[in-house]
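Here the complex is missing a single protein chain, while all its other protein chains stay put.
Each chain gets a letter, A and B, in the order it is written, and its residues are counted from 1.
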Amino acid sequence: MIKVVDVHKSYTKDRETIKGVSFEVRKGQIFGLLGPNGAGKTTLMQMIATLMKPTSGQILIDGLSSDKDLLEIHRKIGFLTNEIKLDPMSTPNNLFNFFAELYDIPANELKARKEESFARFGITPFADKRFNELSTGMKQKISIAISLIHNPPVIIFDEPTNGLDILTSKQVTDYLKELKDKGHAIILSTHIFSVAEELCDDIAILVDGRIAAQGTVQELIKQAEVETFEKAFFKIYVDNHVE
Amino acid sequence: MDKIFVVFKWEIQKLFSSWRKTVALFLLPAILLMVALNIFPLLINYMSTGSINKKPVTVVGAPESFKTFVDETVNARVYTYDYMSYQEFSKIVEDKNSFHKQLKKGMLVCYFYSGDPNIEFDQEIRAYYDEISHENTEAVSRAVIYVAFDENSLTSQARAEQFKQGVLNDYQDSLIDTLGGNYAIVGSSLFETDSFNPITDFEDYRTTANTAAARVVPGVLMIMMYYCVYSLVSDMFASERDRGFMNKLIMTPVSRRKIYAGKILAINVIVTCSTIITMCLLFLSSWINRSNDAMSLLPFGMMLTPTELLIILGTIPITILLMTAMCISTVFSLNRMQDITVNLQLPLIYFLGDFFLQMFRGSRPVTLEYFLPLHNSLELMAESYLAQNKAWHVIVIYLLNIAIAFLVFRITFRKEELK
Partner (left out) sequence: MNTGRGIKAIIGSFFRKRGQMGAEASSAAFLASVFFVIAVACCAASFVMWWFPYHLFSDEVYNVVVVNAPDSFVEYNEETQAHRDELARSYGDRYNYFSNWGHMTFFEYRYEGYGWTEFIYKDTDALYDFVTFGGWMRDNDAYLTVVFPKDFDEQIRLRQEGTISEKPQILTYYRTNSMLYSSFKNDFIDEYLGNYQSKIRADYGLKITSVADSEIKDDPITTVENQYGIKAFADTMSRTFIPILLFVILLYSSMSIGTNVIAGQKERGTFTGILLTPMPRYAIVLGYLGGVVLKTLIPALIVATISSLLVGQFNPAGFLALFLYVIVLEIFIAAVTIMISVINNTVVSAQTAFLPIFLILVAVCVTCIQSVSERDDFYMFLPVHGQFYGIGDVLTGNTNLPGLIVSSIATLLLTAIMIVITVKLLHSERYTVSIDTVNSKEIRRFKEGGKSSPLEILNKITDGFSYFITELFYPLVVLSFYQLLAMIPVIVSYMRKPEYSAFISDLRNVGTISDIFDKTFEIFGIFFKDPLFLSMMTLGYVLIIITYFIHAKRVWKIKGLKNAVASCGFPVTDKKHIAKHYGLGFLFGFLMMSSTIAIMVITGQIKFSGFSLSGAAIGTFLVNLLMWIPQGASEELMFRGYMIPAFNKRYKVFVGVFVSSILFSAFHSLNAGFTPLASFNLALIAVLFALIYLYTGDIWMTSAMHTAWNLSQGNIYGLQVSGNEASNTVFSAVYNENAKSIITGGAFGPEGGLATTTVTVICLVIIIMLLVKKSRKASNKS
């Protein structure tokens, strides 16, 4: 579904943030993107989500390139970042309806989909509350619900469990697993090793704009010749990081 | 196309979801401006005279004819009078310093002089008419009415002029009927002009009011428009981008242009409404201003013909479009919120400067000014108030501003897409 081929990105002339990254994500697969702060995870995610253009290289979503079929790609992508702050005066209901209209969801389908989605995350009782009255976790859940409003085959989640308590976190990870079983292709970036270990079928460790290692959790542990995934990550980082 | 309206509806709905925002946008600036416009002349009056009330006019040696005239004429009763004999007045003049001080505070002296201290003013005029009714063609009247005021104060000058126009000229015209004696029957003023003509009265009021309004209203509207556009652009573009919400919108299968167009449309509609409300309030402010002080910023009777009104109503959304373009280009070319706000506020100072420039300049614009974007909108509105609007100005200014706005949008959005 997602194909990243030798992507480079530089914000300024003399410094490259992403230095040639390639990977592929198939249907029904969760692809984990791990890396320290500043490794270029967010940049890479945003490029996949077509919010930014790569300096060179190619990104194909379901065989489509963002140069030609931008809006078609948008229909296929669900994107979530943890940076989003919602307008404090708006309500989940209004926001959901607004995005439903933007995503061209037919009116007869809208109600059922909203009810289902709100019920899953327990938003229903808060549907008409203003955002400034809601908790952080609730806002994050609403953000997720809205990102997936159009049931996209490709899902790009930038640290979806960041700042959530364990219970909510669990809800989110369970949902991701369910989506994976339904055949969605998912890219996930996270800091939390347990989440990565539990969810990801394939993990790429990004260090200084390059993929330092890629494979399943077991493969990575084996490759680094250590016992745990956490230790593997540190070893790979130390080996590849240049001061 | 319908997606533009979805975004448009969303933004409008968002605005009205918080009454504080709504009030801040629609009423606060308008009311503040109205209060400011009404207090401003009061302040000037207060600063220059030390009191808010109007000073009475000091009348020295008032003849009977003047007193009866004041009693019988509505226009003359607009002023209050402080009657004084020649002796009392000379006592005041003796102390030059205190006399000057009083003049500085807005004292206006109306001094009746008959040419001879022993003859009264009325007597002199009666004598004059007596002479001419006895066929003495050489008769000369020495009667003079002096109006003394502080030469160094603009306020006093304007007030003296207003007093002469409003009261003394009419009084002088009435003298032949009241004091003409025999001559009045045969040779009095033969006819009256416009003693009852509501239409022309109305137009005369309009002339005064619109001349004053041309100095004040366009500048006020420009500041007001920019203020609204600026706060809306920072809310709808800068803050949303900062909060990451903009990315969320861009990720929908609606093209960026449509999203931006929806927002721009929302800004335009909101600010146009808000500006028109302000304009209505300014009209109201003019129509309830019956005092017509010399320094009144919006005198009674502001009026626009339908053409002029249409020109101004057309100028408003076009100007807002250009302002929006300018603000959006600033928002997209900078990254830090702090820089953006500083850059967005800077033009506000220019509009303030332009307002004062327009207020104190008396000259007509140079042709080049019709080609300076935004400044030309101000000039167009000003000349519409002055009924000097020319078709080619309207065409040039409308087309130029729209073209520049679209050019700026094009450049900005193209740059944004290349990122």
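Note that in this section a contact is a pair of C-beta atoms (placed from the backbone, for glycine too) under 8 Å apart; a residue touches a chain by one contact, two chains touch by 3 or more.
Being a predicted model, the structure only gives us computed values, none of them experimental.
*Asks:* Which residue among B:E88, B:D116 or B:E203 touches the omitted chain?
*Replies:* Spelled out, the listed residue whose C-beta touches the missing chain is B:E203.
*Asks:* Tell me which residue among B:V144, B:I288 or B:A403 touches the hidden chain in the full complex.
*Replies:* Touching the chain that is not displayed is residue B:V144.
*Asks:* Identify the residues of chain B touching the omitted chain, counting contacts across the whole complex.
*Replies:* On the chain B side, contact with the omitted chain comes from 20, 24, 28, 32, 36, 40, 43-44, 47-48, 50, 100, 103-105, 109, 111, 125, 128-129, 132, 135, 137, 139-141, 143-155, 157, 160, 164, 168-169, 172, 175-176, 179, 183, 185-187, 189-197, 199-200, 203-204, 206-207, 210-211, 223, 227, 231, 234-235, 238-239, 305, 326-327, 329-330, 333-334, 336-350, 352-354, 356-357, 361-369, 372-375, 386-388, 390, 408.
One rule holds in what follows: only the chains that are shown with their structure count from here on.
*Asks:* Just curious, how far off is chain B from chain A if you go by their C-alpha centres, in Å?
*Replies:* 58
*Asks:* Flag every residue of chain A that touches chain B in the complex, lowest number first.
*Replies:* 46, 49-53, 70-72, 74-75, 77, 79, 81, 83-87, 89-90, 94, 98-99, 101-104, 130, 146-147, 150
*Asks:* Under the definition above, what is the set of chain B residues touching chain A in their complex?
*Replies:* Residues 3, 6-7, 10, 13-14, 17-18, 21, 243-245, 247-255, 418-419.
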